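Missing here is one protein chain; the remaining ones are kept as they sit in the complex.
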Amino acid sequence: MWLFLISSLDASMIFTFAGLGELINQRSGVINVGIEGIMLFGGTMGFLAAQSTGNLLLGFLVAIAVGGLLGLLHGFVSITLGVDQVVSGMGIWILGFGMTTYIGSPYAGPLGMERIPTILGISPFFYLGIVLVVITWFVLSKTNLGLRIRSVGENPSVAEVSGINVFKTRYSCVIIGGMLMGLAGAIYTLDYNPVWGYNFIMGWGFIALALVFFSMWNPLILLAGSILFGNLWQLSLNPQLVLPGILSRYIWRTVPFAITLVALVLMSTKWFRTRWGAARPEALGQPYLKE
Amino acid sequence: MVLKGIKRGEMVLEARGITKRFPGVVANDQINFEIKAGEIHAILGENGAGKTTLMNILFGLLQPDEGEIYIRGERVRFRSPLDAINMGIGMVHQHRKLVAAHSAIENIILGHPRAGNILNLKSAEQEVLALAERYGFKVDLKAKVWQLSEGEKQAVEILKALYRGAEVLILDEPTSALTPQETEKLLESIETMARDELAVVPFITHKLPIVLAISHRVTVLRRGKVVACMETAQTTEKDLAMQMVGREVIFRIERADVEKGKPVLQVENLSALNDKDFQALNGVSFSICEGEIFGIAGISGNGQQELVEVLAGLRNAQGGKVILDGKDITHASTLERWQRQIGYIPSDRIHVGSIGDFSLVENTALSHYYDDQFSRRGILNYDALRKLTEEVISEYGVAAPGPETKAKNLSGGNLQKLILARVLSRNPRLVIANLPCQGLDIGATEFVQNKLIEAKKEKAGVLLISEDLDEILSLSDWVAAIYEGKFMGILPAGEAQKENVGAMMAGLQLKGYEL
Partner (left out) sequence: MRIGSHVLKLEKRATLSGWKAALISILAIIFALALLSLVFLLAGVNPLIAYHEIFSYAFVNQFGLPLTINRSIFVLLCTYAFIIPYKAGLWNIGMTGQLYAGSLFVLGIVVAFGGKQFSNPTLSPVLLIPFMLIAAMLGGAILGAIAGFLKGKFNVNEIVVTMMLNFIALWLVSFMIKEGGIFMKSGGEGESFELPKSLIAPLIKGIPFTILIALGLAVLIYYLFARTKIGYQIKAYGLSPAAARYAGMSTAMIPVLVFILGGALAGLAGYHYFAAVPGLYKIPKNYTDFGDMAFYGIICGLIAQGNPFAAIPVALLFGGLSNGGRFVQGQLQMNFGVDYALLGVLMISLVAFQFFYRYRFSWVHVEKEKFDVVIPHK
C-alpha cells in the first residue's frame, strides 16, 4: 500500500511539472498542445544522456535543456512566425513522437542505473514539485512580474502600451514552460519508470493539458488535481488493490483516460463555466500581432 | 522627468512633416502639429482621415516613414510606447485599453517603474487617490475593471497616464462613450489639467460642440493632410465641418413622415441574463409598428446588446414574450426568425456580420442559403447567388473588384454596405440595427441612415440602437432611454431632447415618463 502511494506521488509529480509548465505558458497567453512531444523528447534525451554517461544529474539537465529548446521552437513558430498556436503545438507533438521513436529505439529497455535516493521514502521530486508550485503561485499572484505575465495573457495590447515587451514575456514563459515539461519527461524515464519504450509517455501530456484547464490556471488546484490523477493512474495499473478480479487489466488501463473525459465534461457545466470563463486568460491562443 | 519645469505657453510637443504609408494609401501626409504647455489643442477628422495613425505615431506604436518629433525642442524617436511614456506622453484610447479581469489599481500600476517586485497596492492606491481628487475623478480602485462604468474606466486610464507622469495627454474620442453628464465632468477635469500646465490633445470625430467649448486651438485633418489649424475662438461649427468633409454637411437627416401601420413587434416584460449571469435586461416592454423607427438611446452595456440578442434568438429570454406579427416567437430558433422576416444588422460586422475569408457571394449567402429560391435538395445554387450579389453590389455601391472578392478586403464602410444589402434584400418586416454607423465616415453614415429610412418607408419596423444621441434623435419616431436593463422612458420624437433623454440615459427618472 505504501508502495502504491509512493508511486502515485511520483506519477503525480510528472503531471505537476508538465502541468505547471503549461500553466505558465497559458498565463502568458500561449497554448501548447504539444506537451506530449516535449515530454517525450526530454525523457528520451535525458535517458540517453544518463545511460551513456552514467550520470543521472546530467540526464536531468539535458532534459531541461532540450525542453527549453523545444519551448523556444514553439515560441518561435507561434509568436514570431505567427503560425496558429494549436498547429504549432501539434507540430511539436508529432515531431517529438516521431523523432524520439527513432532516436530512442536503440536504447529501448531498462535504464540499468541506481535509483535516485529518496527523502523520507518519497522521491525528491515530490518536495521539489511542491516548492515550485508554491513559488509559481506566489509569483503569479503577488508580484509585479506575475502581474505583467497575467496582463500579457489577458490583453497583450494593453500590456504593450503600458511599456511591457509582450514578445519577451511570452518567449520567457514558453521557454521556462518547456524546461519544466522536459523535466517532467525525464522524471518518468529516469525515476518513475526507468525503462525506455516508444511513446512511453502514453498520453500524459494531453492529460496534463486537461489538468491545466481543470485547475482554472491556479497552481495550487493543479497540484491537487495532479495528485488525484497520479493516484488514479496507479490504481489503473494495480486494480487488484481496490477491486480484485473484476474486469480485465486492459479495461482498467482505460480508466484514467475515461476519467479525464468525464472531468472535461464536468468542466463545461454551468457552475464551472462561469468561473472558468472568468479565470481564463482572455488572450489565450491568440497571436499578438503588432499592427 | 524631462518635461518638468516647463512654463505655460512653452512648446511641449512638435511634429513636423509626419508621413506614413500603408499599402495602397498614404495615411499621414506631411502633417505638422504642435502643442504648448497648458493648452488644449483638438484634432478633428473623420474616420479614415488619419487621426488614428497620427495618434499611434505620437505614442510610439508606429514609426513614421518620414518626419520628426520634437519634445521641448529636442529631436526624439520613439521605438515603442515605452519611449513615449518615459518622455511624458500619455495616451487614453477610445476603446478601453485595460485588462478587464484585473482591478483598477492593478491596471494603473501595470508596467510602472516604481512598482517594485512585490506588489504593494496600498501605497500606490493612496498616491493615485490623491491624483484622482485633484482632477475630480471618482473611482473605486479595488473594483475589477469589468465592473466599472465607461466613465469610470476612462478615469482609470487617465489616472494611469497621469500616475506614470504624463505631461502631454492624448485622448482618443474621449466623449464617445459617455453620457452628457459624464462628458461635462470630463471636460471640467480636462480644464483643471490644463490649468495645471498639462497639455491635452483631444482627438475627436464629429463632436464639434465639444471642440468649440473646450479647446484653445484646433487642427483639422482630411485624407491624411492638415487642412486647417486655427484658434478655436475664430471659427464656427459649420466652418469646421466643412473643413473636415470638404463640402457642405447636412446636420440633420430628414425624418420622413410615414403612415404608421399595425404593430410588427411587441415585446412584453422581457428579461435576460448576460454572459456573466448578471441581470442585463430587467423587464422591458415596447412595440414597434410598420413604418416606425424605434430608437434606443443609452450607453453601451446597459442591456442593449442582450435585448438585441434575445430578439434575434441568440440568447435565451429569462422571462417575458416576444411577439412578431401576432405570433409568439419567444422560443423560436434564430433560423426561424430570419425565415419570419426579421433582419438583424449586428454591431460586430467583422466577426459576426460577415466572414472575412468568404467571398462576397458566400457572404450574401449567409442570409439566403436557407431559401428555397437558392437551394434545392441540399444543393446551393451559386449561380443565382452570384447574380443576386452582383445586383446588390451595384445597388448599394459596394466598392469591390467583383463578387468573388474576399470580404476581408473591403473597407469598413463597404463591408457595412454589404451587410445591409444582404439583410435588406430579404425585405424584412422588422429591421434590427445595432450600432449600424459605428466607425463609419460621414459618407457611409449618411448612406446607412438613408437606407434605414427607406426601410421605414417600405413599411418595415426598425429598431435602432446607437450610442450617438444625435443620430437617435434625428432618425427615430420614438425614443427610449435604457439604463441598467430598464427603459427610463419612451418618448415620441416631438418631446425627445438631448437634455431629457440624456438624463434618463444616466439613470435619472424624470417625472411624467415613468413606465
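Note that the chains are named A and B in the order they appear, and that numbering of residues resets to 1 at the start of each chain.
Criterion: a residue touches a chain if its C-beta (ideal position, glycine included) is under 8 Å from a C-beta of that chain, and two chains touch if they have at least 3 such contacts.
Being a predicted model, the structure only gives us computed values, none of them experimental.
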Only these shown chains touch the missing one, namely A, B
Per the definition of touch given earlier, which of B:Val99, B:Ala365 or B:Leu491 contacts the omitted chain? B:Ala365
If I consider the whole complex, including the chain that's not displayed, which of A:Trp2, A:Tyr250 or A:Trp271 touches that chain? A:Tyr250
Which parts of chain B are in contact with the chain that was left out? 23, 66, 68, 74-78, 83, 86-87, 113, 312, 314, 333-335, 337-338, 344, 346, 348, 351-358, 362, 365-367, 369-370, 375, 378-380, 382, 406, 409
Chain A residues that touch the omitted chain in the full complex: 33, 73, 77, 81-84, 86-88, 90-92, 94-99, 101-106, 198-199, 202-203, 206-207, 209-210, 213, 248, 250-251, 253-254, 257-258, 260-261, 264-265, 267-269
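The working rule: only the chains that are shown with their structure count from here on.
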For the complex, give me every residue of chain B touching chain A. 59, 61-62, 80-82, 85, 91, 93, 97-102, 106-107, 109-111, 115-119, 160, 275-277
Partner chain B, residues of chain A touching it in the complex: 142-145, 147-148, 150-151, 154-155, 157-165, 274, 277-278, 282, 291
